[in-house]
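Removed: one protein chain of the complex. Kept in place: all other protein chains.
Think of it as A and B in the order they're written, each chain with its own count starting at 1.
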Amino acid sequence: MKPVSNWAAVTAFSLAIAGCVTINIYFPAAAAEKAADRIIDEVWQLKPEAATKEGAPSR
Amino acid sequence: MLLWGASARAGLQLDIHQIDHPSFSARGVSLSLESNAGWIRFDRFTAAGRQWHAVQLDCRHLRLDEGRIQCADARISGVPELADARLDLDFSTQTRSGRLTAKFVGDAWLTAALSASSALDIQFEKMPLALLGRVWPPTDQWKPSGALTGRAGFDGRQFSLTATLVNAGFSDVSGSHAGEALTGDVRLSAARTGNAWRWDVRAGWTGGGVFWDPVFVPPGVSLEAEGQVSDRHLDIFSSRIEAPGVSYVSGKGQFDIAGRRIIDAEVSVSHADLAVVVPQFVLPVVAPAQTERWQVAGWADVDVRWRGGELQGVDVGLDQVGFAYLGQRFRVGPLSGRLPWHRDASVEGHLQVDGLHWQKLDFAPFSLDMAVAQGNITVAPARLPVLDGAIIIDHLTVVNSDEGWQGRGGFFMEPVSMRALTAALDLPEMVGTLSASIPGLLVTPRRAALDGALVIALFDGYVQATGLEVIEPFGLLPRLRADVVAEHLDMAQLTETFSFGAVSGFVDLALNDLQMAAWKPVRFDASVRSTPGDYPRRISQRAVEHITALGGPSASAAIQRSFLQFFNDFGYREIGVGCRLANGICQMQGTEGAGADSAPFTIVRGGGIPALNVIGYNRRVNWDELIERVKAAIASDAAPVIK
Partner (left out) sequence: MKSVWKAVFVVSLLSATLATAQGNLEVDTPAISAIKSSMSQRHAQLAPLYASGAVGLKSDGSLAVHDANAVPLAQRGKLNALVAAENNDRAALYREIATANGHPEWAGDIRNTFAQRWIDKAPGGWWVEGSRGWARK
C-alpha cells in the first residue's frame, strides 16, 4: 500500500466531515450517469484500462 | 346430370346448364369453338370445398368429338392458383372420365385423372409450395418455399397419399418461427368405415431444422401411427415417434375434436437422453435465462396417463442422472430412482443419490424415500453423511402452492470435526466440532431461512449462529444473513491458528446482522471484548506490530523505531474493538464504545509491566484494505523473522 502522509490524511478527513453533512434525497442523476459510464465501459470493454481492477487507493 | 342446350352460329356454341360429379360440380357451362381454337367457360365451379367464379379456359386447340372434349395448350383465367399454368384437358362426357394436366414454370406439373368409376388420381411433381399461398391465402405470410412430389388417390371410400418434400422452408416476418432446408416424406392412407375414417400414417423428417420460438427442433424424427377419426373424436390406436435424444415416444388415446381436449391417453417417453432433451426442449421453455447455467446428464423414462379428461398419473424413472448448477458450485449425481405422482392417491417414490457436492463439500451416498401426493412431497427421515458426521433430515415437505414451490423441514447434525471441515474448505486447520439443530427450515426459490442454531465448539469456547437466512440461494450471488455470537474463545489458540503473533486470554464476540455476498461480508455490526474473569493476559510484540500494521506501514514503523522492540510481550487489561461495516467502510470503536469520528479510541488497554496501549485514530476504515493488511500481516508472520 502507498504510504499516506498525516497531512493528506487530515485533508481527506476534513472532506469526509463535509460529506457527512450533505444528505442526498433526490436521485443523483450526474453521479448515476458517471457510474453507468464506468460500468458500461467495463462490460463492453470500451477502454481496456477501465476494465482493470478497481479500488486502487489513489485516483 | 348433363343438360344440353345448343345454338349454332358461326362455328359452334354450346350452353350446358350444369355438370355434377362426386368430385366436382359446375354451373352455367358454355363452350365456343371457332375453327381449331375455342374456349370453355364455367359461371361457377365447385371442387374440394372451394368455389371459383367466371372461370374460362382458352384453348389453342379445341376438339369436340362424340361427347369427348379435348382442349390442348390452354390458359385459364378466374383461377389464380393456375394463372401461369399451361393446361391440357381430355374429358369424355359419355364415360364421365378424363384427364387434366397442368404444367407450371420450371419442371413442375400436375395430372388429375378421373376414371369412369369416379376414382380420382392426382400425380404431381416438384409442385412449388409457394403456390400454397394462392390456394390458401393465410399461408402466404409464412413465405412457404420448396417443392412437393407425390401422388394422391380418392375413390369415394379410400384415400391415399404419398408425398416427398424437398428443400422446403417457411418463416414469419421476425424469423422467430421458421424452418429451413426441410426434407421429408409422408404416406397416408384412410378408408371410410361407417361414419368414421380408419387412417394409417408414416412420416419421416430427414433434413433441415425448425425454430419455433423458443425451441429448435433438429431433423431425424420419424412417426408411425394408426387410428380413426369421426366427427367428434380422434382415436389414436397406436403411435410411435423416434427423435434425437429419445429412444422412442409411444402413445395412444382418444381426443375430443370440438373441445380440443384429451379424453383418455397414455404417453410413454422411453430412455430420453437428458443431456440432449433438457437443454433443447425443457430449459428454453422453463428458464430461458438459465439455459447456460445448468448441465444435465443421464436418462429418464416418463409415463403420463389421462383418464376421463383429467391428468391421472405421471411416473418418472431416473437412471444415472447428474446435474450441475453454475459450473461446479452445486453438483448432484449420479442419481437414480423413481418419482411417481397419482391424482387421487399418495404414492411412494425413491431416490438413490450417489453424489452430492456443494462448493468443496462432498456428501457420501444416501437414499431418500418419499410420499408423493397432490401438490406435495413428504420426505421420510434420512441421513446424509458428510465428512466424519452427517446431516439428519428429521422431516421435510415440499409443497407446490400458488406462489411457487416451497420446502419446509427440520434437521440436525451429527457433529462434524472442524479439522475435517477446515481441510475440506481450504481454511487454516482448527480443532473443534460443528453441530446444528435446525427445527424450522423454510426454502423458497428466492429465500432459504433456518430457524434454529448452528453451533461450533471451537477454541475452548463456542460460536453460535442464529437467524440464518440465504437470499436468492439459486441466483448468481446468494447472500447470507445471520447473527453470530461467540463466547470464551481462547486467544492463544486463535492467534496461533491464524499466525497472528501470540495473545493469551479469552474474548467474546458479537456479530450482529451479518450479511455476506460471495462469502464476503458486506454489512455487520461486530464487537470483540475480553471475556470478564481472572486469567493471564499477555500480548506479544508481533501481535502488537500486526495490529498497528493494520494502520499502514508508517504506523508499524513507529514501534520498530522505539525501544519497545526490546520487549517480547506486554501485559494488557482489556481488548475491545468494534466495527460496524456498511458500504465498504468499517466504522470502528474501541473499549470506550462509540465516539466522534475525530476521537481516538483504545483497542488494547495496557496493564502490568511493561504496559502498552494501542490507540486508533481513524474510525473510518476501508474494509477491503483492512482485509488486505490482515492478510499481509498473517503472511509476514509465516515467514522467518530475523532480528
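To be clear about the criterion, a contact is a pair of C-beta atoms (placed from the backbone, for glycine too) under 8 Å apart; a residue touches a chain by one contact, two chains touch by 3 or more.
Values in this document were obtained by computation on a predicted structure and should not be read as measured data.
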| item | value |
| --- | --- |
| Residue touching the undisplayed chain, where the options are B:T111, B:T206, B:T291 or B:S346 | B:T291 |
| Omitted-chain contact residue, chosen from B:L12, B:A72 or B:A178 | B:A178 |
| Interface with the unshown chain - residue positions in subunit A | 4, 6, 8-9, 12-13, 15-16, 18-20, 22, 24, 27-29, 31-46, 51, 54-59 |
| Contacts of subunit B with the absent chain, listed as residue ranges | 171, 174-176, 178-180, 209-211, 213-216, 218, 280, 283-284, 288-292, 475-477, 479, 517-518, 520, 522, 544, 547-548, 550-552, 554-555, 558-559, 562, 564, 583-585, 603, 606-607, 609-618, 620-622, 625-626 |
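By our rule, only the chains that are shown with their structure count from here on.
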| item | value |
| --- | --- |
| Centroid spacing, where centroids are CA-atom means, of subunit A and subunit B in whole angstrom | 40 |
